[in-house]
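Written out below as structure tokens is the structure these notes cover.
With one protein chain held back, the other chains of the complex are shown just where they sit.
Moving on to subunit A:
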């Protein structure tokens, strides 16, 4: 295993891989640092650039974006008090107060170094645990896969911030989109209404770009040209004070338990399908506060808060990569795009991925590991530039990102049809956002739709007994977990409603 990893590291250190990795990490850091530009959007924008590259170079670039974006978000957190990306949300709680206390450099570099160490610790798990996870996945039959996909969707729908019902409808809507076109078993046309436009179904990536990137930009445009009475006091334009990298690292390693625990929290949340970096950073922050000897200092510029949040969101990346490589299930929207990129490059991820493509698998591990020093180098060299980037106007950013979205959709198969699909789903995505439907379940439904159907039909073709879904231990356990996830979400929602009613004043 270590031989393969070493080979992967030597392989990725070649210019043809190192350059895309470095470029991806750079774009990730910049994209992550721009408030309103999510990591998903950045990965989507970078995707068309990888079409012409070889698979490992393309995936190295995407891995770089993922790692860079997870760290870049902390810059806006610390300087503007706005999370550059949702994954950095908990960094804002202490990063911005620390900057306001006159230590923006300490806040940023604590975050950057905690990201590096959290990410590298996560890499250990990625390298050593993905294989055993894939071995477990090899034991899965179509029943278990079907149940696992159902669990993934139930968890995503249940963990959405808005209503559970809307989350479930959103999942079903995502599945519905995959039904259009030819059915995957017998190639019978379904819901095409005789139209050539949708005869082949909706291409996955233009739909994804439309629903996610377009809808996000349009939502950001709503807030443009309005009085910024709600924006927190900004520190943009401030110069970083003198600081010592050694001192910052000592500060981090003085609390090894905090670093390790935050990493494990991030990793576990990364492995669980589609919970995401924002949940991991908030959960690690919450845990750090609970275990801390000085919980009263949290929220006032406490270094422990920054370390926990940043170590966790970078470790989250390794957890998500583990799920995608072992099971072929995207852990979040970013890995969903990466899964799409793998398909474009002709790679089938899943339990056999590592054994059938060891060079590629260990190349991805190596890219993930090397992305961290790259990210550190970029932050050290370009921090002054990045401080200016956070103030790029949306009026400039939006048209450029939209052009890249259009190119990304068009370049997929060089037809305008993909662009029309992009526009159509841009409108659909925006309408759904405005109606309060969460997009994450929709995207998971969209990604897993075909696989769910194939595994369901395959299971029935193998044995027509429907009880097998429940009586096979792993499958039954997974379905039980899915039901428990929905019940827990309902219970949490009801508890929240009751609390709101109790807290309402009596007039």
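Quick notes on this structure:
In this section, a contact is a pair of C-beta atoms (placed from the backbone, for glycine too) under 8 Å apart; a residue touches a chain by one contact, two chains touch by 3 or more; residues count from 1.
One rule holds in what follows: contacts and distances are computed from a predicted model.
Between the names "Glutaconate CoA-transferase subunit A", "Tripartite tricarboxylate transporter TctB family protein", "Acyl-CoA dehydrogenase" or "Protoporphyrin IX magnesium-chelatase", the one given in UniProt for the chain missing from this structure view is "Tripartite tricarboxylate transporter TctB family protein". The missing chain, though absent from the display, is touched by one residue of A:185, A:250, A:352 or A:380; that residue is A:185. Summary of contacts with the chain left out: across A:48, A:95 or A:201, the touching residue is A:48.
Here the missing chain is touched by one residue of A:457, A:474 or A:488, and it is A:457.
What subunit A contributes to its contact with the hidden chain is residues 48-49, 51-52, 163, 165-166, 168-169, 172-173, 175-176, 179, 183, 185-186, 188, 190-191, 214, 218, 221-227, 229-230, 393-396, 398-400, 402-404, 406-407, 410-411, 414, 416, 419-420, 423, 426-427, 430, 435-437, 452-453, 456-457, 460-461, 464, 500, 504.
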